[in-house]
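Missing here: one protein chain of the complex. Every other protein chain is in place.
First chain written, first letter: the chains are A, B and C, and each begins at residue 1.
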Amino acid sequence: MDGLRRHKSTFLLPGLLTLFLIIIFPLLFTIRVSFSGWNVSNPQMDFIGGANYTAVLHDSRFWASITRLVLLAGGTVLIQYVIGFGMALLVWREARGRRFWRVLFLVPMMTTPVVMAAIWQTIFHESLGPVNDLLEMLGLTGIPWLTESGPALAALMTVEIWQWTPFMFLLLLAGLLSLPKEPFMAAAIDGAGTWRTFRKVTFPLMAPVSVAAVVIRLIEASKLSDSVYVLTSGGPGSSTETPGYYLYIQGLRDQQTGYGGAMSLTYLVLMIVTLTVVAALLTRAFKLKGDS
Amino acid sequence: MNLNATDLCLTVDGVDHLRNVTATFRPGRLHTVIGRTMAGKTTLLRALAGLQGVDSGSLTRAGEDFLRTPVWRRDTAMVYQQFINYPHLTVFDNVAFPLKRAGLSRDEIRHRVQQSLASVGLTDFGKRKPSQLSGGQQQRVAIARALARRTGILLLDEPLANLDYKLREQLRDEFKALFSDQGDTIVIYTTTEPAEAMMLGDVVLVMHEGRILQTGTPQEVFERPATTTVASIVNDPPMNVFAGRLKGGQVTVAGFQAAHVSAHLAELSDGAYQFGLRATDVSLASSGVDGEVTYVEISGSETFVHVVVGETPFVVQLEGIHDVDLGDLVKLRLRPDRLFAFDERGALVRTPSHDLVSVEGR
Amino acid sequence: MRSRPYTRVVAVAAVAALTATACTTQSEVQHKPKKKAALFKPGSEISYKKYGRNYPATKVKDGPGSCSYESISRKDYSGQTLKIISHAVPVIGEPTQLHAKQFEEITGGKVEVVNVPFGELHQKILTPLQAGQPAYDVMFYPSLWIGDMAPYLAPVPEEYLNTPGMRDVTQSYMDVATWDGKVVQYPVDGDRHYLKVRSDVLKDPRWQAEYKKATGKDLKVPTTWAEYQETAEFFSGKDFDGDGKRNYGSAEVTKRDDLTFSAFISRAAPYVKNPKVKGGVFFDAKTMKPLINTPGFVRALQDMVEAKSIWAPGGANFGLGDEIFSFGGGQTLMSYSWDDAFIQAQQPDSKIRNTVEAAPLPGSTEVYNRTTRSWDKKANQAAYFTWGWTSAVAKASSHQEMAFDYLCFFSNEANTALDLTIGRFGVNPYRISHFDPAFWEKQGWDKDVAKAYVKTLSGMEENPNRVFDLRVPGVNQYMSALANGVAAALAGQQPPQRALDGVADEWVKITDQIGKDKVRSAYRNVVALEDKS
């Protein structure tokens, strides 16, 4: 046992220290810069107290983007989960050409978000893109995809769903494939129907995978900004702006480094708290033993 | 080179896993550790192997402080209750794995692996992966790997527990032969089954709640269980233990007085005792202690009738199939000459064979 | 103990890091070229043909002077590397690459070009400059950023200012390249907004008759924004080119983080630039009080909100590319922005070649006078010298001579003449010699088209009522705030007045943050350009 104790740090530390060293400077830098007036024309580490934080509290555009993110991220992740699970169930066991479907359903995840968003922009292009063209072929009127806030949000969600449902699909399919067979046999013997088997056997068994997949997707979705940037630039008005994109505008594009830093940290704290609570709630909702 | 454990103690989260465990394990002997589930048997093995630290006590082998020896230098092999093998290796490579670590030559490895696989009857399975084998075969691979190393210490943690009955009996018979020629190896084998412990063990250690209650030859432990607990552990079904009174060598249980004087109890002073009686020494009769049947098990050619007398449960083992139903009122005949007498604290005072027992391991 | 793989990994990484450090250490020495024999005879014929089918077969003669193919090919830059950042391909990015390739071929030096989307260009250039990291020797960027960039730029040396090409640059564009009396930007492009219309439709007697019937007015190229709206409205939803698809009135740049601010200023120019009032359009140069929420700008924003009815589907989120595709694809009747859309429409394979016409930006019938706080009831038109592409050399560059040689080669007479004809290059007339209809006719343009084009462009040079961009430090922030306000009004989130009031508040904040004096002194230069005429 003593031998083991001596070794455990040797395993952990290389990774932990590497990450720590890579991360600590940026974090400290950001904390420090958030108390400075660093901006595009005065790139200096002066000290202006908590002025940036006060400004963040009064920045209605920031808080509006947070509310929007809750809906966007929550909505897309839920839809991704439902579709991902559904598709995983459909190609899980007996399905013709299931190996082809599986590969196809994985591919969108492999694409570069900024690049695909550019392609999506051409797809949603209201006069030169195929979506409105197809709608018109069906006798419907074209939708102002990127110029009205409702459709723009829908377009954004479509892109997110396209890109990241495969992630859910993969995690859930792998989870399904590793389920033990016995409970299903038992359910079959009990004469349980498809729906009952799913509700009583499959779904509970998949609970841990589900929670992990949803939480990790929420974490990634909270950073949503690439597709906003390319697709709508936050518009029309500011109706599709997410915190990630707004942070980018302030902190990088307009180089309000100090203000951006304060906003980033506020956002980071909010996210960590929210995600921790959400993870805990999900875990409880699925009646899991908190364990890691 | 004995392995000496002295006063090993381990408490985890307020639960005592080992309490002052003191024992000496000798080379060339097979030690069986018998105890119920959670008795601390596995913990003891893990502590001996170095997989589990202890809070206090000492463990030495040939003067070496074993507690300070890392696992990988303890010269110990272990077989788990679950069939643990390296899933990524073939059967051959599984067995060869420790040998390669030990730096043996290729020829030597090949020779030993084949010998070892032959001894467990898996000669033709070398190229398979463990996942392609049945449970029993997987366990044989684990045993082959343990044997092939010819370590100084060989630990087997309920190796047969997860196998079906028939396989268990078959392997148990093979074990007797396998372990008998292990040379100077200290073999320690844990089990919950009295028959296994008695049949395999040169020395039997009875464990309960982290303590070793008794150490001795199978016969000693069986014939002279030091306490009521030991008595119930080493018998299957567990020995019936019940309160009674003794007056002039005549036993009274639950208001029913035995007809005869039990000769071996005659010298004992009158008063309250606890008595033990094996299930085979109880039978159903037309007169005797009144009880009610709570459960009937029929196993092959035997019938086990569970009866409750007042609050005290009894098990009656009968030859053949008997027609007894739940809730039947029956009368139990207790063989007075087979009674073990224990004092009120549970310590053995007299056995049917008249001998006084020196109690170890308390 | 065995050596552990991960210690090895760490060691390898460390060694790699050290090696990289050694390699990237820059020397401060300025590198000079060696001399070699020329590869071209003076006046050789130059063509891009050999670089692929994408290029026109046009041939031009190599010009005289030190920037010509002949002169540059005498320099030997082998062993030297020039690092260039430019806009994304193709606009200005493609000529950057093409001329880099040619420069490599004739000087033996190495030129590395990185292309960056518009939204990223500013911070991608400025961050290393501010951090003192010599990342790029040559930068291509919109000329209005001069206020942010100037402190880090090397002034153009005398010898380059005296080349024939440079002396031919119009005064407006020399002014644009100058900061604190020094020429710090190397002019490579001239830019302006003007109006483009489908002359085939406007001159079609059938449409003229119908228009007269419907509105009681003559159908002609609009001269005010009100006429623009009226004309566009009439044609919106009609199929004016008979291809079975609906057409629309106007394509404009409206995407918030694209170049909306320029479109808005174009619409505002005639309302806010009163030739009688001096001292600033965006700010009162004395007090630095923003004028962005004054009635002239509000009127322009009202116009723009109203204009939603004349836009093609998606028109409220058009970037420059969308505008160009929409007008160039024949979907819309009119558009106004840079030359790119016009040149693109005049490409040999364009569907609407020679059916388009250039005209000055629409004007107004009244103009706001901020000194009298009232509208002066008189026809007004203003030339908006919207930012164009420019280039500059970093002060910290250790390859300045190579850098300036590259730029002078980039913009030599032969290259520029060819670049002007390729719409996607985004290189537009900026030299006096470019305003010659004959040159454009040679490209296959109809005589009238060429004439109107040249007249529109040169007319702007002569127009005394000019608006320049807000060329001050932090211009991006100002324009970003303006675009937000415009976008909010277009999206119906706020009425125009309130949206622009918000912008004015933002501008005050930005000015305070950057430093009032700093902004004022920069803005005075802009005002001087506007008021000088």
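Following the convention adopted for this analysis, contacts are C-beta pairs under 8 Å (C-beta built on N, C-alpha and C of every residue); 3 or more make two chains touch, one makes a residue touch a chain.
Here, contacts and distances are computed from a predicted model.
Student: Name the absent chain as its UniProt record does, using one of the following: "Carbohydrate ABC transporter permease", "Sarcosine oxidase subunit beta family protein", "Oxidoreductase" or "Rubrerythrin".
Tutor: From the listed options "Carbohydrate ABC transporter permease", "Sarcosine oxidase subunit beta family protein", "Oxidoreductase" or "Rubrerythrin", the omitted chain resolves to "Carbohydrate ABC transporter permease".
Student: May I ask you to name the displayed chains that the omitted chain touches in the full complex?
Tutor: Even though it is not drawn, that chain still touches A, B, C.
Student: Of the residues B:Tyr80, B:Phe222 or B:Phe314, I need the one that contacts the missing chain.
Tutor: Only one of B:Tyr80, B:Phe222 or B:Phe314 touches the chain omitted from view, namely B:Tyr80.
Student: Just one of A:Pro113, A:Pro144 or A:Pro236 touches the chain that is missing; which is it?
Tutor: In the full complex, the listed residue that touches the missing chain is A:Pro113.
Student: Of the residues listed, A:Gly15, A:Gly50, A:Gly74 or A:Gly150, which one is in contact with the missing chain?
Tutor: Spelled out, the listed residue whose C-beta touches the missing chain is A:Gly15.
Student: Kindly note down the residues of chain B that lie in touch with the hidden chain.
Tutor: The missing chain touches chain B at positions 49-51, 70-74, 76-78, 80, 82, 84, 86-89, 97-98, 101-102, 145, 149.
Student: Residue-wise, where is chain A in contact with the chain that is not depicted?
Tutor: These residues of chain A touch the chain that is not shown: 3-5, 7-12, 14-16, 18-19, 22-23, 25-27, 29-30, 33, 83, 86-87, 90-91, 95-96, 99, 101-116, 118-120, 122-123, 127-130, 133, 162, 166, 170-171, 173-175, 177-178, 193-194, 208-209, 212, 216, 219-220, 222-223, 226, 230, 243-244, 247-248, 251-252, 257, 260-261, 264-265, 267-268, 271-272, 275, 292.
Student: May I ask you to list the residues on chain C that touch the chain which is not drawn?
Tutor: 2, 4-6, 9, 13, 16-17, 20-21, 23-25, 48, 51-55, 83-85, 87-91, 93-94, 97-98, 101, 112-118, 120, 123-124, 127-128, 131, 133, 135-136, 245, 258-259, 319-321, 324-325, 328-331, 340, 344, 347, 349-351, 424, 426
Here is the rule we use: only the chains that are shown with their structure count from here on.
Student: Give me the set of chains touching chain A intersected with the set touching chain B.
Tutor: Where chain A and chain B might share a partner, there is none at all.
Student: Report the inter-centroid distance (CA atoms only) between chain A and chain B in whole Å.
Tutor: About 56 Å separates the centre of chain A from that of chain B.
Student: How many angstrom lie between the CA centroids of chain A and chain C, rounded to a whole number?
Tutor: The computed centroid separation for chain A versus chain C comes out at 37 Å.
Student: Measure off the straight-line distance from the CA centroid of chain B to the CA centroid of chain C, and report it in whole Å.
Tutor: Those two chain centres are 91 Å apart.
Student: Would you pick out the residues of chain C that each touch at least 2 other chains?
Tutor: none
Student: Can you list the residues on chain A that touch chain C in the complex?
Tutor: Result: residues 10, 14, 37, 39-43, 125-128, 132, 142, 144-149, 152, 229, 232-239, 249, 252-256 of chain A touch chain C.
Student: Show me the residue ranges of chain C that touch chain A in the complex, using the header's touch definition.
Tutor: Interface residues on chain C, with respect to chain A: 4, 6, 10, 119-120, 122-123, 126-127, 130, 148, 255-258, 312-317, 322, 325-326, 329, 331, 473-474, 476-477, 480, 484, 487-488, 490-493, 513-515, 518.
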